[in-house]
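Worksheet: the structure to be examined is printed underneath.
All protein chains of the complex are present and in place, except for one that has been dropped.
Here the chain labels run A and B in written order, and each chain numbers its own residues starting at 1.
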Amino acid sequence: MKPNKRDVMWISALGIALLITLGFVYDRHFAPEWKDYQDEFREMIAEKYGEARAAQVPAGVQQIWVKELNRVDRCTTCHQGVEWKGMESAPEPFRTHSKEPLAKHPISKYGCTVCHGGQGYAVDTESAHAVAVEHWEEPLLGAEMAAAYTVSDRNALLQVNCNGCHRYDRETKGADVINRGKQLIAEKGCRACHVINGRGGTVGPNLTNVGELSPEQYDYDRLNGKKSVFAWHMAHFKDPKAMSPATVMPNFGLNSKDAQALTLLVMSWKRRALPVEYIPGFQQADVPTPEEQRRESEMLTGKGAFFVRKGCFICHDVSSFGIQSASKIGPDLSIAVTDVQSRFGRTLEDFLAQPTGTMAVVLSTQIHLSNEERAEAIEKLHEAYKIKEAESGKAAQGEARKGK
Amino acid sequence: MEAKRGIFEKLFWTWTPKTEREAGDSVVRNLLLHWFPAKVTNASLSFGYSFWLGTISAVLFALLALTGMILMFLYVPSVERAYQSIKDIEFAVAFGWYLRGVHRISAHLMVAVVFLHMVRVFLTGAYRNGVAVHQNRPLNWIIGVALLLCTLLLSFTGYLLPWDQLAYWAIMVGTNIASAAPVVGERIRFVLLGGNTIDQNTLIRFYVLHCFFLPVAVLFLFVWHMWRIRKDHGLACVDRLARTQKRIAAIVPTKTYSLLGVAKGRTVHVEASLVDEESETVPSSPNLTQRLLVVTLVTVVAVSLLAIALPTPLEEAANPKVTPNPAKAPWYFLWLQELVTDTTIHLGGFTVNGAFVGGILIPGLIVAGLIVWPFLDRSPVSAAGVWFAAARRRQNTIFLLLVLAVLVLTIIGTFLRGPFWHFYWPWDAWPEAPKHF
Partner (left out) sequence: MKSLKRWLAKAGPAEKPEGSPCEKGATRRTLFHKIGVGSLLSGIAGLCYAMMRPLVPDVLYEQARRFKAGAPDSFPEGATFLEDQRVFVFRRDKTFHAISAVCTHLGCTVKMVNLNQPKTVQIGGKPVEVHYEFACPCHGSKYYGDGTNYAGPAPKPLEWYKLAVSPDDGALVVDLSEPVDKNFRLTV
C-alpha cells in the first residue's frame, strides 16, 4: 500500500510544528516572570547571609489566603523580602515591609491587597499591579498611581483602604490624609445637608455608602482628562457647580490637598461586611458595669484583699469586708471566730493549723498558707468578726429601742 | 501477513498495511476505524470539495472534551468560588492558562466551523439523495442542524461559567430573548434560570447542561451523523462520481440478512461501494487515516497557536448592580442582538417587541426553513455534490444572501457597536471606560 507521500510530508511537518508550538507553552510554564525575581532574591540572601539561609527562601508560587476577608494574595511570590529582617534598604520587590503597620496587621491575617490594592490572584507584574489593565477595579495604590494623579505622598491613596475598616475611628494613626478629611467633614458642616454614617440632613444625597457607586454611575461630560471616580470627586470638591450645575452645594474653596483628603474619604465609604475581629476597637468581651467595676476594685484593694488574693473568696463570703463569693459554697468568714468553735469545737487558730474535712483537702492542695499568712488570716478574721459584731450589736440595739 | 511482528507493529499495523487485503481488514477489525469504508474515493478525500469542515469540528469537539474534562477538576460551579477558580486556573494552575485558552478558542472555532460546514453542505446540495437505495441525506441534514443548535447551546451555557461581568450580562441578554417567546417565554426563562435572576441555580443548571447533557447529546448526534454518512454511501460527491461513470446498473445485494431465515417483505441490503473503480478509489488505510491525522494536527496546532497568541479575557466578577457598557451577547448571537435592536415596531398604540421579532420569530423561521428545505428543493439529482450547480443557482444565491446578512449583522454587532449600542467605525475610538482610580 503506497501511502500518500504528500500527506506523510505534511504529518512530519505538522509534528514538528506541534513540538515548536508546545515549546512556547512549556516556556511560559518553566520560565515565568516570578522565577527571575525568586532567583535574584535567593542570590541576594546568599550574598548577605550565606547559602544556608538562602536555602530557606521558599520557591514556587506563594499564596496568603485570608479566608475571613476572602482574599487570595500571591504578592509574596515576588515580594519575598516582605517579612525578612534586614532587607529594609533592598530595592523593590525585595524590600522589607515597614514595621509599624505590620505589627497590628499581620500579613497572615490581612494579606496585602486589602490595604495596597492590586490583583492578588495574579503572578505577573502587569496583572498584579493592575495599574493599566482592564477589568480589575482595584489598582495598586502606590507610587505609579500617585504620580498619575500628581499626589505628592505616595502612600496617600492607599489610605482609602485604611478607612475601609477604620471608618468609625475619629482619628487613625498613620492615616493622615483620611484624618484630615474627617476633620474637614466636621469643620465644613457637611452633615447639615448630607447623611453620613446614619446622621445628618437630607438636602443633599446620603453619603453613607457613596463609595459603593460604580464608575459608570457618574456623569463625566464636564470632566476633562482621565475619567475616574477619583478625578470626578476632585473636580467636584474644588468646584461643585462645574460638575453638576444644578447643585446647591457651596464652593468651599478647598485646596488640592484638602480636596484629595475628602475625595479619598468619600471613596472609602463602602458597604463592608467585616468579620467582628477585624472591626477596630471592637472588644469581644463582657464590659463590666461601673457598679461591678467599683466592687471588683474594692475586693482587690480593700481590707479583704488578702482573701481574694489567696482564693478564699471562691467559696466564702467575707461580708464585713464587702467580699462576695461567686459560689457561696462555704460559710461567711466574718463569723469564722465563733462559727469554727460551734462547728468543730476548736478555736480558729487551732483549726487553721490542723484543718479537718474539706478544708484539709483545700489547704493541702489548692491554697498553701505559710505561717505568716496563717497569722495574717487569723488577724484579719478577728477584725472581720469585730466589725460584724459591732454591726449586729447596733442592729440589736435598734431592735431593742423599737421594742420599747 | 508477516510472520513476525514487534509489539509496535502489532499495535500500529493498521496504519501501515502492506496489501489491499490487509488494508481492508485493518479498517474492519479496528475499533477506531470500523466506521470507515474499506475504500474511499479520491473526490471525498480532496480538500477542495469538503474543506474537511466536519472533521475539523469533530476534532474541535474532541479538544473541548479533553480540556473540559480537566477543567472540570479545577472549576467550582458556585457563585462564591467560580470566579476565583477561574483566576486560579489562569494564574496558579500549571498550564491552566493553556487549557482555558484551548477550550475557549476551540469553542469559538467550533461554532464558526460547524456553521461553515452547514454552508458548504448547502452550497454543494449535499443534503440531496443520490442514486443509491436507502439514502436519507435530508435526515442527516436535520441531524446536522440539531448539531449546530447543540453547538450554540454548548457555547452559550459555557459562557456563563466564568461568572464575570461578560458572562453574567451576556446570559442576561440571551435569556431575555428567550423570554420574548409568546405564552411560554417567561416560563422557559424561569425554568432555565431556576428563578427570576441569574444566580446559583442558574450557574449549576448551566454547568450540568454544559458538562453533561449537551456533550452527551452532541456525542449521540455525532454518532448518528457518521452512521448516516455510511448508510448514505459517503459524501454526495460520490454519487456524482457514480453518475458520471454511468455504471450504476441495478443495485446488487451482496448479502441478505433475514430474521430466523424467514425472508419476508423487505430485506436489508448491504451494498458494495457505489464506485469500485481502481482509478477513483484508494484504501482508507492509510489514505484516509493519514489525511485525518493531517487535519487533526492542523487543527491542534492552529488552536494552540491562537491560545498562545490571544489572551483569554476575564472581566470583573459578576455584579448584578452594574451593567457594563456596552453589554453584548456572545458574538454568534450578536446578529440576533442587532436584529433585536432594529426590529421593535410601533404601529399606532401597538408595539411589537424587537426581542420577539428578532429573537424568536426570525431565528425560528430560519431554523424551520433549514429543516424543511431539503424537502422543498426540486433541483435535479445531477446538481447534488457539486459546488454552485447551475440548477441550484437561485436558491444558492438566496442562501448566500442570508448568510451574508447574518455575517454582516454579526460583524456590526461585534466590532462596530460601542457604548449605548452606538455605531463606531473601527477607526473611531470608543469613549474611555471610567474607572475608580
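The working rule: a residue touches a chain if its C-beta (ideal position, glycine included) is under 8 Å from a C-beta of that chain, and two chains touch if they have at least 3 such contacts.
Since the model is a prediction, treat every value here as computed from it, not as a measurement.
*Asks:* Any idea which chains on screen the missing one touches?
*Replies:* A, B
*Asks:* One chain isn't shown here. Among A:14, A:82 or A:177, which residue touches it?
*Replies:* Once the missing chain is taken into account, the touching residue is A:14.
*Asks:* For the chain that's not shown, point to the residue among B:88, B:164, B:280 or B:338 touching it.
*Replies:* B:88
*Asks:* In the full complex, which residues of chain B touch the absent chain?
*Replies:* Listed in rising order, the touching residues are 6-9, 12, 15-16, 66-67, 70, 73-74, 88-89, 92-96, 98-99, 297, 300.
*Asks:* Take the complete complex as the reference. Which residues in chain A touch the chain that isn't displayed?
*Replies:* 2-3, 5, 8-9, 11-16, 18-19, 21-22, 25-26, 29, 60-61, 63, 65, 74, 103, 108
Quick note on the criterion: only the chains that are shown with their structure count from here on.
*Asks:* Under the touch definition given earlier, write down the residues of chain B that touch chain A in their complex.
*Replies:* 16-20, 22-23, 84, 87-88, 90-92, 94-95, 97-98, 164-165, 283, 285-287, 290-291, 293-294, 297-298, 300-301, 304-305, 308, 313-316, 319, 321-325, 431-437
*Asks:* Using the touch definition up top, name the residues of chain A that touch chain B in the complex.
*Replies:* 1, 3-4, 7-8, 10-11, 14-15, 17-18, 21-22, 24-25, 28-29, 61, 63, 72, 74, 121-123, 127, 134-139, 141, 145, 149, 157, 214-216, 218, 220, 226-230, 267
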